[in-house]
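All protein chains of the complex are present and in place, except for one that has been dropped.
Up next, chain A:
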Amino acid sequence: MTLHGGVRQAFERVLDPADVLSDPVKCRAYECDGLTGYRVRPDLVLLPRDASQVAAAVRVCHEHGVPFVARGAGTGLSGGALPVADGVVISLARLKRVLEVDPVNRRAVVQPGVTNLEITAAAAPHGLYYAPDPSSQQVCTIGGNVAENSGGAHCLKYGFTTNHVLSCEVVLPDGSVVTLGTDTNEQAGPDLRGVFLGSEGTLGITTSVTVRLLRTPESVRTLLADFPSVASAGDVVSDIVSAGIVPAAVEMMDTLAIEAAEEAVHAGYTVGVPAALVVELDGPVEECDAQFELVKAICEKHGCTRLHIAGSPEERAKIWKGRKAAFAAVGRISPDYFVQDGVVPRTRLAEVLDRIAGMGTDAGLRVANVFHAGDGNLHPLVLYSAAAGETERAERLSGEIAELCVEMGGSLSGEHGIGTDKACSMPKMFGEEDLATMHRVRHAFDPDGICNPGKVLPTPRLCGERPGKYKPHPLEETGAIERL
């Protein structure tokens, strides 16, 4: 079945016909997100211009039983925006206005297609910023961030998207429009905004988001420290935390990641060291200075072989550039790689990294690590060569690593989501009753099952398929975004 008959006309009645794409060539641009191994060409792509058009389009879907998938910038790494065959993609790319910046109440109201960084840009003149900072922040949209409950390097101290979104206007799968959440943390009744946050586009489409803005901290201190082992770097992280310090960010890289990053951007990292940490503190100047001294002492106590303190904003930017470039840079030392995203309790970092190294050796593959150490969010990169026939082995190793995280008391995903990619691993983390309850929640929002079906919760069809090989996202190829 295709949608080109009466249904298409129904969409053309509520949208400008030019905003209803059916040309297979044009639709191809929407066939995958950042998980490029999975591709499905949608029958139709809709480009509504405002919230009422989104609602009208969803109502048509509802009337005709047509499945729909919301799409922001398509940078998702778990196949959340993967189209459904015989369904439509609803792109929010044209809803990109900042509707309000309210410095007095420190919040902003934006349309879903506004990028993460544009919110901070709009807030900056008031000395404010939007805290969650995914590495894709230049291009990913707030709608996608809401759907994925996105994180970033600074989420250890400041929390995730869910802690910074006050309310969302949402088009439900029947086309009705509701507001979830309020202007403050207070709301009457269950926290439906909190349920919607991180639901990966399966409960509705958000058409307007009210976010909390924070005051730019008075002082920021950043250091880069080298260590003789991954374990000693891990101990530093534990000691910082048990000293009662909550850093703005703590990032770790291992030998391979350092080597790749340094080759790519020459950020001043020491090639050959087993581990490096980037630690950042922010806050009132007195507090920041006092705690920074303590962090330096902790690094030294654990045999730090080099301590480099950013002496200027430029130097700080350089340290971060190295960190943020690490993913893309791995492409320089390996023809192909898989990016994994799992979480372990922070105290088990050294153990899990050891296990991963062992699993890599057993599989005959290299694994590079660059990750958010402060909250135990790993991003192991499994390096392989498709040409050498290593794809399947690498894929298996990558999957085993995610499941190892669950075994260690952690999670299948810290920020990239479950999407299409890991839906089949959900039973490793959740029991039947847990998943059945999630199904009931979904059913309350979407009784007909037309809202991004097949994502998050395992379905037999999905679990029979295997993802294809990783290919760089088109935006990565142009250098517009980097993978973190």
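One rule holds in what follows: a contact is a pair of C-beta atoms (placed from the backbone, for glycine too) under 8 Å apart; a residue touches a chain by one contact, two chains touch by 3 or more; residues count from 1.
FYI, contacts and distances are computed from a predicted model.
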Missing subunit (named according to UniProt) among the choices "Nitrogenase iron-molybdenum cofactor biosynthesis protein NifN", "FAD-binding protein", "Branched-chain amino acid ABC transporter permease" or "Type I restriction enzyme S subunit": "FAD-binding protein"
Residue of A:68, A:160 or A:320 in touch with the missing chain, whole complex considered: A:160
Given A:34, A:360, A:380 or A:410, the one touching the chain that is not displayed: A:410
Sole residue of A:16, A:183 or A:448 that reaches the chain not shown, by the stated touch rule: A:183
Touch with the omitted chain, as defined above, among A:125, A:311, A:389 or A:431: A:431
Touching residues on chain A - with respect to the absent chain: 102, 104-107, 127, 148-149, 151, 155, 159-160, 162-163, 172, 176-180, 182-195, 197-199, 215, 217-219, 238, 241-242, 244-246, 283-287, 289-291, 343-347, 372, 375-377, 409-418, 422, 426, 429-431, 433-438, 440-445, 447, 456-457
